[in-house]
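Note that one protein chain is taken out, while the other chains of the complex remain in position.
A, B and C are the chain letters, set down in written order, and residue numbers restart from 1 in every chain.
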Amino acid sequence: MLLSGCSELTVLDPKGPVGESQKDLILYSLVFMMGIVVVVFSLFAFMVIKYRDKPNRKENDYKPDLHGNRTLEIIWTIIPVMIVTALSIPTVSTLFDLEKPPESSNDQEPLVIYATSADWKWFFSYPEQGIETVNYLHIPTNRAIEFRLSSADSMASLWIPALGGQKYNMTGMETILYLQADEPGIYDGRNSNFNGEGFARQTFKVHAENSAEFQNWVASIQNEAPELTQNQYDSLLKPGLEGKMAFSSTHLAWVDHGTNEGRDYSVVRHWDAFGELLHLENGENHEHK
Amino acid sequence: MANRSKRIPIQHVVGYVMSIVLTVLAAWAALNSNLPVIWIIILILALAVIQAGIQLFMFMHIIERGTGHAPWQMIFHGFILAAIVVAGSLFTMSFGFNHDHNDDGGHEQHEQHEQE
Amino acid sequence: MNADGSNAKPLEYQTKEGQLNILGFWIFLAAEIVLFSTLFATYAVLFNRTADAPPPAELFEPGTVLVMTFILLTSSFTCGIAIHGMRRGSVKGLMTWLIITLILGLSFLGFEIYEFVHYAGEGATLQSSAFWSAFYILAGTHGVHVTLGIGWATLLLVQLAQRGITSVTSRKVFIIGLYWHFLDVIWIFIFTGVYLIGMVV
């Protein structure tokens, strides 16, 4: 029952190779952990039941001066060392794998998307396609996505649990995160790193669709969406909540917050706005997506 | 103490002269020598450690047994921690990030790691 | 250093309280090492982050810094002589050398203040960039320590004048001696890690 319940949990039911490798690692470690828990719990139950001080306990079962056993102590030092080694090897190899695009889509170049966090919204810029979306994301399936993460102001963390683990968005520097969706669908994405009042609402939906549909969507944005002007972008950066938007140009034309030049772009423009409260209640603006 | 009865504290004078010499040597190495920068840094840091040792052993009597072994052990651990803090910060704060003046530097580092 | 029997121990170690205080102070100094190392780490990580302010190599003056270093090294030496005088039982020697030490300390502070004012005049202030913040706070924390040491030693001079060398005053003087030498150790690393490396790189 526990296992069937687990398979419905987002992290243990990934929709892409990155999440898959992390799930495998988690389940692999879980086996060891369950083993440890079973051993310790049974020993514990045995000791507590057997050696309670109750009437008519056998006196020869009580050894108050028993104070050590070198062999035993060596054994229970070596076993944890072995377990840790067994866990370290796949951890390290997975770590290095995660710094590269997933192998299953080696035949194509990864799709580059600049994911920029600003209090409390997401900008997704597609430099090759020349389009930009706010608070929602479309990606093709079976192709690696290279997210170039940065932030216009506070530190955030891009997390799409159905596709894989997260990385931080920070201003003045760029971090890179590879993800990939193998199954089409709509997934939840969010900022998982607390960054102030609107934090809980800094979420977005990920629309994973096959290549043709994705191209159609790109074309429709390119043709129908308005161009993003610097003025409009600057006002969008102001701390607050925004709905979904799409543009047929990107803000990278005038600022990349992942570079040293772009680091204080937002803060100098909206210095006073950061101190103002939104007075955000549960239920308000909830359905902006 | 041996030097308690002496009028002139030889140990202090020697320590003083040595620290002056070491300082001049470090300044010369940094300002006038033609060594590669990395060697200069290693050299002057080594000189600094020797000078710190002079202060601790010759001026502060760190191994004097007035209060047991704890003083030098604590200072020793203090220096280890200092090394961890400085080297650890540099290690974690400069690897793998793509940032600052040179946009490509981080990428190169990424690739270097991949090759390793 | 030679090992010695307990009856030959210097006065400051002869009472239990003296031993406890001196040991406690050594542990405090170990904590101070970590405290300064955190500042060094910050400085090292923020190195080169000068933003629009002038880089350190343009502003640092080798002459001034060398003079400051010699002053502080000398003060550490005279402080050692003062402790030596105390162990020989000479109040006069102790107080004279201690006063010389403090005068040297004050002149060191004078140079440091001049230096800070000069840099600020050139456009490198605490607020101008991460690098300069780290520089001012690292060097400034050392300067504050020197200032506190001078104030503290002045109080001790008064007590020495009132009471002479007792197990209590000798312990206090010995401890401030440790403190003063320790500040010299820190300065050596500031001289090397901040000024010399700042001028090289």
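As a convention for this text, a contact is a pair of C-beta atoms (placed from the backbone, for glycine too) under 8 Å apart; a residue touches a chain by one contact, two chains touch by 3 or more.
In this text, contacts and distances are computed from a predicted model.
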Among "NADH-quinone oxidoreductase subunit H", "Putative MnhB-related membrane protein", "Quinol oxidase subunit 1" or "Multicomponent Na+:H+ antiporter subunit C", the UniProt name of the subunit that does not appear here: "Quinol oxidase subunit 1"
Chains in view that touch the one left out, judged over the entire complex: A, B, C
Of C:F77, C:F131 or C:W187, the one touching the omitted chain in the full complex: C:F131
Which of A:Q22, A:S125, A:Q180 or A:T259 contacts the chain that the document leaves out: A:Q22
Residues in subunit B touching the chain absent from view: 67-68, 70, 74, 77-78, 81, 84-85, 88-89, 91-93, 95-97, 100, 109-110, 113, 116
Touch list for subunit A against the chain that is not drawn: 5-6, 9-12, 19, 21-22, 25-26, 29-30, 33, 36-37, 40-41, 43-44, 47-48, 51-53, 57, 61-69, 72-73, 76-77, 79-81, 83-84, 87-88, 91-92, 94-96, 98-99, 119, 149, 153-155, 157, 159, 161-162, 164-168, 170-172, 175-176, 188, 190, 192-200, 260, 263-264, 267-268, 271, 274-275, 277-283
For subunit C, the residues touching the chain missing from this view: 16, 19-21, 23-24, 27-28, 30-32, 34-35, 38-39, 41-42, 45-46, 49-51, 126-134, 136-137, 151-152, 155-156, 158-159, 168, 172
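Just so it is clear, only the chains that are shown with their structure count from here on.
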Subunit A-subunit B separation of Cα centroids, rounded to whole Å: 41
Inter-chain centre distance, subunit A versus subunit C - centres from mean C-alpha coordinates, in Å: 48
Sequence positions of subunit B contacting 2 or more other chains: 100-101
Residues of subunit A engaged with two or more neighbouring chains: none
Partner subunit B, residues of subunit C touching it in the complex: 1-4, 8-10, 12-13, 19, 22-23, 26-27, 29-34, 36-38, 40-42, 44-45, 48-49, 62, 66, 69-70, 73-74, 76-77, 79-81, 84, 87-88, 177-178, 181-182, 184-185, 188-189, 191-193, 196-197, 199-201
Contact footprint of subunit C on subunit B as seen in their complex: 1-5, 7, 9, 12-13, 15-16, 19-20, 23, 26-27, 30-31, 37, 40-41, 44-45, 47-48, 51-52, 55-56, 58-61, 63-68, 70-71, 74-75, 77-79, 81-83, 85-86, 88-90, 93-94, 100-101
